[in-house]
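First, the structure itself, so that you have it in front of you.
One protein chain omitted, others in place.
Then we have chain A:
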Amino acid sequence: MRNALAAEWLKLRTVRAPYGILATTGLMVVAGAALSVLIVQDYDTSPAAEQARFASADSSVVITPVVQFLAAALGALVATSDPRLTALTAVPDRTRLLLAKTVLVAAVTAVLGTVTLAVSTGTSWVVVGDRPPPIAPWESLGDALPWASAAVLSILVTGLAGLGLGLAVRSTVVAVVVVGVLLWGIPAITPMLPQPWDTDTSAVMVPYLVWQVSGVAEDAPLGPVAATAVLLAYAVVTIGAGAVTLLRRDA
């Protein structure tokens, strides 16, 4: 297992695409910080009545969906970037190969998510300074932890979903498109469904699950435990689909 994991890590480090994903993530963090600054500047020059209607200047809320997508692309890359013939000749134990890829994607996306959320929430905290709510998203930095933790978990889950879908469909492009539809396409449609389907279906969409996992959403259809289980189910189902393809089909 250690050798298979070392090989997967080396494979990831020796192609360009992951560095593009890292650079894009960094760019998103910087863009998010710039957005926080612009919101705060606008806030400072607005009348008190308008200030009371401002949204929070927490940039992590804006960039998390993009980082989820980037994590999914990373997972799909780990699944599909090397021809199976070479990968399976080197590591013919497919269960071990699957485990190595899963551990790698989980570790890398967990670090990616943690660093991204730490920097973006920290930056937002500094930019907002001692301004009051609603532009201040938290009373103390510790209040950011539930949302940030849920966001990191969602980034890890979408990374694993990218891996599972990549293994299942054996195509980076198709896997990334499917994740895009799951993250942005379907959640844009579900609120338009008639009641109670709008609430029921939206509650199990990744963007809404993050809020429910964090426990900060008022009147959420799902509690944090149920929402966490549904979020994790995305990873379990997609990795399961990838496992079926990898373990049962010819290379």
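Heads up, the rule we're going with is that a residue touches a chain if its C-beta (ideal position, glycine included) is under 8 Å from a C-beta of that chain, and two chains touch if they have at least 3 such contacts; residues count from 1.
What we mean here is this: contacts and distances are computed from a predicted model.
UniProt records the chain missing from this view under the protein name "ABC-2 type transport system ATP-binding protein", selected from "Methionine biosynthesis protein MetW", "ABC-2 type transport system ATP-binding protein", "Fe-S cluster assembly ATPase SufC" or "M48 family metalloprotease".
In the complete complex, the residue from A:Ala57, A:Val91 or A:Ala144 that touches the missing chain is A:Val91. Annotation: of A:Gly26, A:Pro83, A:Pro133 or A:Gly185, A:Pro83 touches the absent chain (contact as defined above). Against the chain not displayed here, chain A makes contact via residues 3-4, 6-7, 10-11, 14-17, 81-86, 88-93, 250-251.
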